[in-house]
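Got a structure for you, written out below as structure tokens; questions coming shortly.
Of the protein chains in this complex, all but one are displayed in their positions.
Take a look at chain A:
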Amino acid sequence: MADIQKIEPDSVFVKAVKEGLLAGALAFGLFFLIVGFRTDQNIRNELVLNQRWGLLAIFVLVAGIGRFLLTAYITPWSEARSKNKRAAVEKEQSAFRKSFPKIGLGLLLIYPFLVILILWAYNGSIMGGLQGSLKYVDNFGIQILIYVMLAWGLNIVVGLAGLLDLGYVAFYAVGAYSYALLSTHFGLSFWLLLPMAGIFAALWGIMLGFPVLRLRGDYLAIVTLAFGEIIRLVLINWTVVTKGTFGISGIAKATLFGIPFTPGPTGFAALLGLPNSGVYYKIFLYYLILLLALLTAWVTIRLRRMPIGRAWEALREDEIACRSLGINTTTTKLTAFATGAMFGGFAGSFFAARQGFVSPESFVFLESAIILAIVVLGGMGSLVGIAIAAAVMIGGTELLRELEFLKRIFGPDFTPELYRMLLFGLAMIVVMVWKPRGFVGNREPSAFLHKRKMVSSEFTKEGHG
């Protein structure tokens, strides 16, 4: 025993060197053939063997040095940190967490103007600021908020009522096609069709709800998955109405109380005497989806305090106990499906108005999976957690489109786009290992007696007493 204790002090370093060498050797073995050699076709259609020793060396070095640093420095550091600072960090976090929703909301409200101001300062001209902000308002702002809204909608079904729904994108599709078809055929306005799309989606939610009432867990997931696919296949094959894979284009844009966002003399820019730019419509859409998302959050927060929201949560916890407390689980499930679907429908009609084009391509299973992943990553049931997860997931994938700098490292042949989903998957695994219950894993109680006297999450473990 004494010998072992003497060796202890420098063993971390030795261990790190060993593990680093091992990781390097493993990486060499793994990538020797995959990365080290590459066959290309030359101009005469012959296969040419290229050797890429430099690239292979980079792979091996990254693996070896990475492993060494991880074992020697990062692991001991994080262990010490979590040991020493846990109490302090807890306190800081809780103070930060309390004000986080307000700060976040404030930032979201000024986001488009902030972007314009920054780019104005950066480019030196107002037009540069306006045009440059298009990308950030549209690709990041609107795109993320659509998913925030969808995930908040799905959260009612999955997070609150505990009904695993893998076909949520179906309601998104119903909302989008409701708007697209009714607007192109009957010329109805966005503001009339927005609630209608929600109602249609809610009806479809109830239609899905009825046959799956008796199902739970895995079985429910399979049926909802099938439902999502059925809707998509109907959209593809019912060509008379939906034009199939061709899609519906030229969908009318939304207007601001009748003021269109067109370059003409009656347009928004002309009326306010502003320079012509497409950015106003984008900013308008940004605030529209922000409003819709906030509506979803507000309704969710309100419902959670009402008997129906309570019943949803109780249903998630224990269906049999619910029934024996006199809760009608049939209507409880149906209202959860209908409410969740309605917000999906709202988001769908917004999507159609924003894109001006819908096709079944937009409503594939991957969309359902991403929305569900956001809900799970955010921590089932937590609105703030879900918003963060949506920003990370959708903002992250958008950022990953801009990996051009990697070309400088891996050479001009490197196509970063191909690695987007790989990095995305890796990030998800890391988050689930690091925070297995999602970003905000603790359920915030919706009722308190007297004062908030909560036991720290340190001492509570969910599940079985």
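In this text, contacts are C-beta pairs under 8 Å (C-beta built on N, C-alpha and C of every residue); 3 or more make two chains touch, one makes a residue touch a chain; residues count from 1.
The criterion applied here is as follows: contacts and distances are computed from a predicted model.
**Q** For the chain not present in this complex, what protein name does its UniProt entry give, out of "Integral membrane protein", "Branched-chain amino acid transport system ATP-binding protein", "Cytochrome c oxidase accessory protein CcoG" or "Carbohydrate ABC transporter permease"?
**A** So the chain that does not appear here would be "Branched-chain amino acid transport system ATP-binding protein", according to UniProt.
**Q** Taking the entire complex into account, which one of A:Thr239, A:Thr266 or A:Asn328 touches the absent chain?
**A** Hidden-chain contact among the options goes to A:Asn328.
**Q** Identify the residue among A:Gly106, A:Pro307 or A:Gly425 that touches the chain left out of the display.
**A** Spelled out, the listed residue whose C-beta touches the missing chain is A:Pro307.
**Q** Which of A:Asp40, A:Asp318 or A:Glu361 touches the chain that is not shown?
**A** Checking the options A:Asp40, A:Asp318 or A:Glu361, the one contacting the hidden chain is A:Asp318.
**Q** Just the residue numbers, please: which parts of chain A touch the chain that's not shown?
**A** Missing-chain contacts on chain A: residues 307, 310-311, 313-314, 316-318, 320-329, 443, 445-449, 452-455, 459-465.
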